[in-house]
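Removed from the display is one protein chain of the complex; every other protein chain stays in position.
Chain IDs A, B and C follow the sequence of writing; residue 1 opens each chain.
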Amino acid sequence: MEVLTVTSTLKDRFLEIRKNTERICSSLEKDDFSTQPVAYVSPPKWHLGHTTWFFEQFVLSEYKKDYRLFSDDFSYCFNSYYNNVGDRILRANRGNMTRPTIDDVFNYRRYVSQHLSEFLDEDLSADILEIVEIGMQHEQQHQELLTYDIKYIFGNQPAFPALETNIQLQQEIDNGFIEINEGVYEIGHKSKEFCFDNELGVHKTYIHKCKIASKLVTNGEYIEFIEAGGYTNFNLWHADGWDWVKSEQITSPMYWHKHKGIWMQYTLKGLVEVDLNLPVNHVSFYEAWAFAEWKGMRLPTEFEWEVASKQLNYGQLWEWTNSAYLPYPNYQKAEGAIGEYNGKFMVNTMVLRGASLATPKYHCRPTYRNFFTPDTRWHFSGIRLAK
Amino acid sequence: MEVLTVTSTLKDRFLEIRKNTERICSSLEKDDFSTQPVAYVSPPKWHLGHTTWFFEQFVLSEYKKDYRLFSDDFSYCFNSYYNNVGDRILRANRGNMTRPTIDDVFNYRRYVSQHLSEFLDEDLSADILEIVEIGMQHEQQHQELLTYDIKYIFGNQPAFPALETNIQLQQEIDNGFIEINEGVYEIGHKSKEFCFDNELGVHKTYIHKCKIASKLVTNGEYIEFIEAGGYTNFNLWHADGWDWVKSEQITSPMYWHKHKGIWMQYTLKGLVEVDLNLPVNHVSFYEAWAFAEWKGMRLPTEFEWEVASKQLNYGQLWEWTNSAYLPYPNYQKAEGAIGEYNGKFMVNTMVLRGASLATPKYHCRPTYRNFFTPDTRWHFSGIRLAK
Amino acid sequence: MEVLTVTSTLKDRFLEIRKNTERICSSLEKDDFSTQPVAYVSPPKWHLGHTTWFFEQFVLSEYKKDYRLFSDDFSYCFNSYYNNVGDRILRANRGNMTRPTIDDVFNYRRYVSQHLSEFLDEDLSADILEIVEIGMQHEQQHQELLTYDIKYIFGNQPAFPALETNIQLQQEIDNGFIEINEGVYEIGHKSKEFCFDNELGVHKTYIHKCKIASKLVTNGEYIEFIEAGGYTNFNLWHADGWDWVKSEQITSPMYWHKHKGIWMQYTLKGLVEVDLNLPVNHVSFYEAWAFAEWKGMRLPTEFEWEVASKQLNYGQLWEWTNSAYLPYPNYQKAEGAIGEYNGKFMVNTMVLRGASLATPKYHCRPTYRNFFTPDTRWHFSGIRLAK
Partner (left out) sequence: MEVLTVTSTLKDRFLEIRKNTERICSSLEKDDFSTQPVAYVSPPKWHLGHTTWFFEQFVLSEYKKDYRLFSDDFSYCFNSYYNNVGDRILRANRGNMTRPTIDDVFNYRRYVSQHLSEFLDEDLSADILEIVEIGMQHEQQHQELLTYDIKYIFGNQPAFPALETNIQLQQEIDNGFIEINEGVYEIGHKSKEFCFDNELGVHKTYIHKCKIASKLVTNGEYIEFIEAGGYTNFNLWHADGWDWVKSEQITSPMYWHKHKGIWMQYTLKGLVEVDLNLPVNHVSFYEAWAFAEWKGMRLPTEFEWEVASKQLNYGQLWEWTNSAYLPYPNYQKAEGAIGEYNGKFMVNTMVLRGASLATPKYHCRPTYRNFFTPDTRWHFSGIRLAK
């Protein structure tokens, strides 16, 4: 991993990131912090604790002299999937964990932020700085998940409560299709800025002539698909996608509700009428693919997307590609527990490219490889067509 | 249902009961109120809301002039299984309900208590008073469930937190076996005091000569059963019980943990060493039955128990009987939604008799028929032998 | 167990029973013998082998001098639930067992019948004769299950094939209701004829005045229940019954199909129109109970039924009672593997009384206690009302 290491900025950035995480939770009541409505949605309390544990576990415990753990129990409570670091609470049971309380967790955050902040004043090796950087990137990734999870929790309350938030999709300008010429292109992260191991290994790839839409598919277009029977025509779907539609009884994007003949949509600002001009959000890969089939087009590959990215107007929603999440040639898994970060998810997942309105700014870059299983859609995810 | 109707007392009892429910929650943090670790454990918040909703739905909305609902949403949130009263949140989803907040629910309680309290000052018909009485009995039943559910929530925290509580099992005196003579006996509730519909229909039953233990089985006796291989000898178990032992990997009562060779037990006061002289608690019907098989004895029937009850020293733990929960001759289901209270559970459940330390005082009577499915054991339940 | 032991007859009866089992399979092709469409339906081959294994395991291997097992593998293949006798194939996997072939199994039957038949010419102790008797009773019970299982297998073929069979329900005469007087009655098996351990322990029971229908509920009456919305009115159902109706999407008795507005029914003679005058068959306990609720009546207890039995015209269909299957006072489980026969099923099951057209003649007696879980209905089961 390449890391930019100007220590003075690092401390400021660290404190800013820590603050941002808590800012995302500003509309929450204590009651909202511990619930886990489905296995893949973690309680906000867990995110707050886990991002803190990461710094305590991989930085302070390892490198800071005389550091005393805030509490022995917290390691067990807030480990996520790092099997190398010891026992951990089962993912599906996170919502049972009412203790430590949210007040305790905020204390834990303060304690660790304070110690790490002091530690950053010391003269640290590049190795340590790299881990701090990863911890910050990690916390930023959780900021985005935190937004998704809060939306899920609130979107499943009978009263559809609204939050204070600046997140608001905008209409995109339609400039038709962008053309890519056939040829060999370079793919992967080149600069000295931070990136994840899965973006590294700059390499060549051969791309065939194709066209990529300048804008995301809108709600209006998606409603046409629904009204044309998109969800009932198995010819448009992958076999697994069709099974998913049937077993989950899917008939619209997530958070859509038809009320008295009108499509309503839960947003972070509450339940509102679906705006036909905005990009469609909260669709799974299966839905994105079926929509493209219906249009007689397809989804771009992640390589086509990366090549076209300079000409694209992106950043509102993550965009499903038709690329499976696989290692680049010469991909090297990082050593130790940090190595569990990416490589072990390189099967059964699809790549999303771009960024969303919930993405922290330093996570928005053309080589970033986001990934989810093809049935998920509680994240901010839209559709860009190719042909 | 027979009801005792001295109105002045009624209001006092009503307010006392409402206070007791909240007293049970006195050690809880806001974080603890919304979780539902397994489907059969309801969030404490739900109990607080549901018992309140019962009074609002069946008394105030029906009978109090110009009563205004506290909130339209609460009816949907806090209905339990009364299909006759409209839509309701699915039982397994109660733990997702972070809103209304616990503060809102306490406000709801105050509002309804206030209105009901005022209403009780009016000149009310016997019918209305009966429903109020049922509401109070209902809330008392939930008090006991609340204790069980809080214990389950706390007993599944990594740190095993302790509560403030007076609940403490005592050693019982062993007076050997009590004999019952063969003959015809009367069973069922006779006095004018309140009882549930399932206790009514006083009727005769024929009982054969038998002996019933004067005390409950102790932890010490139960550990002998464990050490003799009780959980690995299928000959001691019902076929369904054996399936349960295997699929749930049961090797001890609930809340027991073997730590460095010593049996520890989570109690409301925290994790303590198992006291050999105290009654064994948190066993399922399957375990109670298997233990009796191992002893070469059996469990009493609920009729034998009721006949013997005057001579028994009971009230620490509910006692599994070998009687299925079935209607008495001439059982009459109550009319309307209240009729959903008991009759519809009269299949696949077994009767427990007696009472527990968590039972509110007016629920402790010799004709009381408690019932659970044979695999449950998060309630306070022990074993009394017969032969 | 009481046993009638005239050896000469025993051998004749043994051979007759063995022949009858095979006669039930006379319409089957080789293809039909190995399938297990649901876990509770065993392949016909399994019944043929298992009933044979019982004689080999409990009689020949134990007592016959120099007896050589037909094959070592067969014991593993055809043990059912006798945990005491060693490993066994999992119940749900019986349908995977294509080997031994059905030809091998018929050879196995001949081999064991031959040896047992020779063995019966010796001078045998009462103990041995008792086990032979149990083996014959056991095979007869499997004859009835074999009929049920064959019906299930054929009733789930797309082409609804017909069998050669004499089984044909008849219209019953309606003599209104039979009255039983209040008082103490004796229950249980008294004669010296064979019976199962669960019928023994003659004992007294107190019965209250009641009335029992002289005939079973007809298809015509049941269609009224359906058309009155019986399957959509939760007030008529047990809580568990209602869950069953919803999750299994039950809208009629088993084997009923509505075709162009007409109720059709798969019978052993193929798919025929439902005859309104015949007794309704293939209903679960939940359905029987709901029907009785709808009629404002109830099901009889097994004790009321036994007392009334002399006056009843029964034997076409097993009749659901409202009695849970529980041990009689002083019930003694038989020793050893045979003891696994009955006692371990005495939880979560309901008693059926009477007999069906598929019941072998010596299994038709007023004290016989049949039992099934309340959701099953692939057996021949009807409804008799009480009030």
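Definition applied: a residue touches a chain if its C-beta (ideal position, glycine included) is under 8 Å from a C-beta of that chain, and two chains touch if they have at least 3 such contacts.
The shown structure was predicted, so the numbers you read here are calculated from the model rather than taken from an experiment.
Enquirer: Omitted chain: which shown chains does it touch?
Expert: Hidden chain, whole complex, touched shown chains: A, C.
Enquirer: Of the residues listed, C:T21, C:T35, C:N219 or C:N322, which one is in contact with the missing chain?
Expert: Touching the chain that is not displayed is residue C:T35.
Enquirer: Which one touches the absent chain: A:K19, A:K204 or A:K258?
Expert: Spelled out, the listed residue whose C-beta touches the missing chain is A:K204.
Enquirer: Out of A:R13, A:K64, A:K211 or A:H238, point to the residue that touches the absent chain in the complete complex.
Expert: Only one of A:R13, A:K64, A:K211 or A:H238 touches the chain omitted from view, namely A:H238.
Enquirer: I'm checking contacts with the chain that's been left out. Which of A:N322, A:T367 or A:S381 qualifies?
Expert: Answering carefully, the residue with contact to the hidden chain is A:N322.
Enquirer: Can you name the residues of chain C that touch the chain not displayed here?
Expert: Residue positions of chain C that touch the missing chain: 29-35, 37, 45, 73, 76-77, 89, 93, 95-103, 153-154, 156-159, 161.
Enquirer: Considering the whole complex rather than only what is displayed, give the residues of chain A touching the chain that is not shown.
Expert: Missing-chain contacts on chain A: residues 81, 83-84, 184, 203-206, 208, 210, 234-235, 237-242, 285-286, 289, 298, 322-324, 326-327, 329-330, 339-340, 344-348, 350, 374.
To be clear about the criterion, only the chains that are shown with their structure count from here on.
Enquirer: Taking all protein C-alpha atoms shown, work out their mean, then name the chain whose own C-alpha mean is nearest to it.
Expert: Centre-most chain by C-alpha means: B.
Enquirer: What's the distance between the Cα centroids of chain A and chain B, rounded to whole Å?
Expert: Measuring from centre to centre gives 45 Å for this pair.
Enquirer: Between chain A and chain C, tell me the centre distance in angstrom, where each centre is the average of that chain's C-alpha atoms.
Expert: Result: the chain centres lie 58 Å from each other.
Enquirer: Of all the residues in chain A, which ones touch at least 2 other chains?
Expert: There are none in chain A.
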